[in-house]
Each structure stands twice: as structure tokens, then as C-alpha cells.
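In what follows, a single structure is set out as C-alpha cells and then discussed.
What you see is the complex with one protein chain gone and the rest in place.
Per-chain residue numbering starts at 1, and chain names A and B are given in the order in which the chains are listed.
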Amino acid sequence: MPVPRVNPEIASALALLAVLCIAPFIVSEYRVGVLIIFFINVILVSSYRVVTTTGDWTLSHVIFLGVGAYATAIMAKNFGWPFWLTLPISGVATAAVAMMVAFPLLRTKGFGFFIGSFAIGEFIRHVWIKFHDPFGGPRGMISIPTVEIGEIDFYDSINFYFLTMIIMVVALGVIYRLDKSRIGNAWKTIYLDEDLAESIGIHVFHYRATAFAVAAFFAGIAGAMFAHLNGAIDPHNFEVDTMVYLVIWIVVGGNATFWGPIAGVSVMSFIFELSRPLAEWRPLLFGVILIIFLTVLPGGLEMIYEKVRSRFFGSRAGAG
Amino acid sequence: MDWGTIVQSLANAVVLGSIYAMVAVGLALAFGVMQMANFAHGEFFMLGAYVVYVLYALGGMPFPVAVIMAFPIVAAFGLATERLIFRPTRGNVLAGFMATAGAAFVLQVLVGQMWGVGLMRSVPTPYMGATDIAGAHISWQRLIIVPAMVVMVGGLRFFLHRVRLGKALRACAQDAEAARLQGINLNRITAVAMIISGGFAGVAGALMAPIAPVTPYMGHTFAITAFIVVIVGGMASIEGALLASFLLGFIHTFVTTYFDNVIATMVGVLFMAIVLIVKPSGLLGRARA
Partner (left out) sequence: MAFFEVEDVTKRFGGLTALDSISMSVAEGEIRGVIGPNGAGKTTFFNVVSGLYKPTSGSIRFKDREIAGMRPSKIAALGLVRTFQRVALFEKFTVLENVNIARHLQAKETLTGAIFGTAAKRERDALQRAKEIIKFLRLDEVAEELTRNLAHGHQRVLNVAMALATEPKLLMLDEPVAGMNSTETLIMTDLIRKIRDEWGITILLVEHDMRTVMGLCETITVLDFGMKLAEGGPDEIRNNQDVIDAYLGADEFDAAS
């Protein structure tokens, strides 16, 4: 009888998860906060990978983080709705905004798509700046209520830590399943050879739109957690500088496999914390890293890992 | 809508359009020649302003000399960008674009560390006073931008159509492969394009130094506007960039007058999104093969 083989990727991830379950009890409260932000960023960067899988790199993804954040803020603060309701609705609302934007935007591709997505994103961000009601204008929204589920106090960092971690694991689980599925493969084929994909029955426009909407959904989820974590949001949280950081994570990690961007955000978050003493010089460090990875190491850490692995262990066939 | 406001807005729009034109034309050139999309173009603008700050405000050089010096100094940055970023990423527009985003961070930090980040640097106005033209009141400082733009764009046009190197740039923009087969050195072309691109942005920033608040981040909004202009005009078209500069200058000025600055940005950005969707190649661009 064959011994069931555990997928090594999943096994390592589970091991890491076990470590993360213990972490909040042994590190400082500050570090717990850092890890919570890290979890949110992992959801964000994994969702970004979904849309880049079809080759549609956007510059508007951080705006979808904002849409989810504002949606949650408005529902929680103005309507007083509970978390179990506001979380999924934030995701759906963000996906809905994405779908509205997708129909005109997906007429472009490549650089035009990149800049077009930026333009539309900036439009949305200026809507938040302009309208005090309900977005709070340039000052944004404050006093966003904390999460309430039963008797558990989510103002407590450790409780919120585990809540965010669970949501992250579920989100990653869904994204992973989609990536490995026929739909995920369809997305990859659109990137590899769009005409061929269309000719064998893959409706390219529909699949690009689906990727865009799914990516936005999870960015919205990340945004909801972001709003609850900070208690306050404003349009500055979602500027292009933040988007550049998102791009740095995915460039450094690589986007060929599901794990690449996660590796990227992990390494860069680590460097971000370590380089705190650099203060105002930090953006320069990140800028240089981005330049180096784009000019010299375009495959990112993923490709470096693959090269090292194939040199020592031999390459394996099949798609990522 | 009274006549006085209209005339004033028209005058302001012409000045604004001239600024946009100086910034956007270089961007359009670089993109047209070899699809070099420079995220740090706004930072080139900022560097030009700092050249004037350092040479004129701090160093006491005459204003016109400082402005002229901005061209070679910022052009050098353009050249460095071409060599270090655009050449290795040639063929991949997005990669070059994002790498220059990294460069933007680098330049912002370097300038901020050298001359301070906090309060904006103020550059004294070399040409005080104003004039009235057809009922519109314009300061001399703003007014000189218009002839400066005309001279520079005229010079560029002469270069591109009458000088051999300039014609080579146009050939490259038409069909890089054919140009290469004709013996044109593509590396030389891209270097020249970025030199001009940087120089133009630098001079624009230099002229704006006495007018706009000089900070390491001043390039940000100008860069976004420059991209909007270039895309609306047709990414590779200089005539398109000129047309779009004035079109958007007018839209921005009039919308700001009658509504506000935020709505003006929204309108501008929406206009760009619409152009991209309806005619992705821009108002005057050709659909590329």
C-alpha cells in the first residue's frame, strides 16, 4: 500500500504556522503588533499575485485595500454591524468596485493597464479626500470600533493576532486552491499565450476580470483587518508609495509560484524592522533593493532558490 | 462666469500648460524612442528646482545661469538612469518603470538628507512684480515660463527634424529594429533621449523653483500629471504631449477656479482613464504594431 505523501510545501508552511502559534506568547507586545501587520501584508501580497498571474500588473491594488478598509469602517462605525457580517461584505464590496472598474480597464493591457489602473485608483482615492460624508475627507475616519465576537475582547493584541492569523490561513487556503485549480491554470495560460488560450475556449476577458475581482476581494479582506487594527484610516494610508512597497515584496520574492510573494514580504518585513535605525535612509535602501532585483535578479528569491535547489538536488518537471 | 475670471483663468491655463509641456515632452520622447517609462521623472523636475536653490538661493549665482545649469546637471541623472536602469530592463516596460520608482525613492532620500526635509526651502523671486495682459494679471516669474517653453520645444523640434542625431531618434521611435539594421547605435539613441528628457525636466523644475514650494517630494504631483499628459496625448507622441499639456492645463485651471483643486485632479485622472479606454493609443498616438 502506497504511503501517502505530504506536499512538502504545505508541510513547511504548517511547521511555520505552529511556530507562529507560539510566537505571541514569547515575544513583546510590540512584536505581536508587527506580526499582525505582517499577516495583513501576506494576505495583501498573495491577493496581488492572483492578478499578476494573468500578466495584468496593476498599480491600484493598494486602493482596494482602502476600499475594504473604508467599507468596514463605515459599516462598523456608522451602522454598528458585527464583524462576521462586515468582513465578508467588505470583501464583496471591494470585488464589486473592482468589477465596475474592470469592464473599462480590461480593454487595455500591459503598461496602459498599469497606468490606467493607477489613474482609476487615484480617482477613487480623491473621492475619499473630497467627501467628508461618509469618508471623512482628508482626515479620514477615526474611532473605528474593535472587533466583537461573543465575549472575546479583540482589543487585546494576542486575541486579534490569532483572529488575523486564522483569517490569513483561510484566505491563503482559498487562493492556493484557486492557483492549483483549472481556473488558476487558465490564468497562467493567459499570461503564457493569450491567443492560444482563447482559441481552446478560455474566455480571456472573463478570466482576467475574475482574477481582478478575486484579487480585489482579498485585498478588501486585508483592508477590513487593517481598519480594525489601526482604529483609524485616512487617504494617505493608500498612496502610491505603499503600492511601491507592495511591488517590492512581489518583485523580491518572485511571482512564479504561490510562495514567492510570501517569501518576498517576509524578507522585506524583516529588513524593514532591522533597518529601523536607518530612519530616513530606509526608503533609499528599499529603492536600491527594488532596482537591483529588477535589473539583475528579475526572477526574485524564487529563482535563486530554484537555481540553488536544481544545482544540488536536480530540477523537477511540471508547473509551479 | 464673468469675462475677467475667464481671461485670468485662460492666462493661468497657458502658463500651466507650458509647465506641463516642458515636463511631459521629455517623457514622451523617452517613451517614444525606446518605451522608457520614467517613474522618477518628477524627481528630475525636483532636482532642477534644487539646482536653482543651491546655485542661486544659496550660492548667489544669477538666476538665468542657475536655470541653464539645471539642464546638464539633471541630464546627467537622466544618462545615469538610462545606463543603470533602462538598459538592463530594455524590452520590459513595467520593469523599467518600477525600477525607476526605486530610483525616485533614492533621489528623494538623498536630496532630503543633504538639504533637509522639514520646512520647504524658499527660493527668492528673481523677477518681482507682474504685468497685465489683456486684463489678466500674471507675475513675471510665471510669464517667462511660456517663452522658455517655446524656445525649448522649438529647439527640440529643430533637433529632431534637422539634425542627424535627432532624425535617428525619430527613426528609432518609428521602428527600432529597422533603425538598428540601418546601423543606428541604439544605446547612443537611448542615452541621448534620456539626456534630453532629464534636461527638460530639470529646466522646468528650475523655472518653477521660485514659484512652487521646494521640497524633496515636490516632484510627486508633477510626475503624475506628466504621465496623465503623456498618456492622453499618446505615449510616444511629442505633438500629442503638447496638445494634451494645454488641454489638461485648461481643464485643471478652469475646474480649480469653479470647483476646487481636488475635483480638478479627479477630472484630470478620469479624463485620462476615459482616453485610455476609448483610444488606448492616446489622442494623437498611433497604435503600435
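Methods note: a contact is a pair of C-beta atoms (placed from the backbone, for glycine too) under 8 Å apart; a residue touches a chain by one contact, two chains touch by 3 or more.
If you're wondering where the values come from, they're calculated on a predicted model, not measured in any experiment.
For the chain that is not shown, the touched chains among those present are A, taking the whole complex. When the omitted chain is restored, the residue from A:Val127, A:Val204, A:Ile271 or A:Ile292 that touches it is A:Val204. From the set A:Pro24, A:Gly184, A:Pro235 or A:Gly300, the residue in touch with the chain omitted from the display is A:Gly184, counting the whole complex. Residues 174, 177-178, 181-186, 188-189, 192-193, 195-196, 198-205, 210, 214, 317-320 are the ones on subunit A that touch the missing chain.
Heads up, the rule we're going with is that only the chains that are shown with their structure count from here on.
Inter-chain centre distance (subunit A to subunit B, centres taken as mean C-alpha positions): 33 Å.
Subunit B meets subunit A in the complex at residues 35, 37, 84-85, 88-89, 92-99, 101-106, 108-110, 112-113, 117, 224, 227-228, 231, 235, 262-263, 265-266, 269-270, 272-273, 276-277, 280. Interface residues of subunit A facing subunit B in the complex, by the touch rule stated above, are 57, 104-105, 107-108, 110-112, 114-116, 119-120, 122-123, 126-127, 129-130, 244, 247-248, 251, 280-281, 283-284, 286-291, 294-296, 298.
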